[in-house]
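A single protein chain has been omitted; all remaining protein chains appear in their positions.
Take a look at chain A:
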Amino acid sequence: MAEVFRDDLHDVTLHVNGAAHDVRVPARRLLSDAIRHDCGLTGTHVGCEHGVCGACTVLLDGRPVRSCLMLAVSVADAEITTVEGLGGDDDSLGPVQQAFAECHGLQCGFCTPGFLTTITAGLRENPTPTREEATEMIAGNLCRCTGYQNIVRSVLRAAEIQAGEQS
């Protein structure tokens, strides 16, 4: 008979969008599952669970990571940003979110959180991307609905909005 792995539970504090979430999880709990099921932040979606589609992308200390490829217990010291943390304090849309609404950058909305987090980080690194750079920025995320043309447009529009806000 196969040996059954018995889960030891670990107390971890996850810092998500500026709030601390104390969770008790087994070591094998994926960060994506912890964010969704333990923190109740269901904006982060899981599309493949093998790190290819990018739907589960969150920002870890500002850097985009695949939360389905990380364990919750490994990120206790990090600041995590999910799609719920991309807007303004007054519930207004952030520049990337606003651009997606204007450019019809989403259809079913399932992959969208991963694009929004990825682009947010991308524009921090390169606030004025060319069309080619905008394409490169989203080249690791899958979308089955939009054909990507309007997502590239959204990246460029988000850069414009962001530049407008800063000037």
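As a convention for this text, contacts are C-beta pairs under 8 Å (C-beta built on N, C-alpha and C of every residue); 3 or more make two chains touch, one makes a residue touch a chain; residues count from 1.
The working rule: contacts and distances are computed from a predicted model.
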Item checked: Name under which UniProt lists the unshown chain, selected from "Sugar ABC transporter permease", "Fe-S cluster assembly protein SufD", "Carbon monoxide dehydrogenase large chain parolog without usual motifs" or "Sodium/pantothenate symporter" -> "Carbon monoxide dehydrogenase large chain parolog without usual motifs"
Item checked: Chain not shown: contacting residue from A:Leu31, A:Val83, A:Ala121 or A:Ile161 -> A:Val83
Notebook entry, point to check: For the chain left off this view, which of A:Val12, A:Val65, A:Ile80 or A:Ile151 is in contact with it?
Noted result: A:Ile151
Item checked: Positions on chain A where the hidden chain makes contact -> 1-2, 4-7, 26, 28-29, 33, 36-37, 40-50, 52-53, 55, 82-84, 87, 91, 93, 97, 100-102, 104, 106-113, 116, 131, 135, 138-152
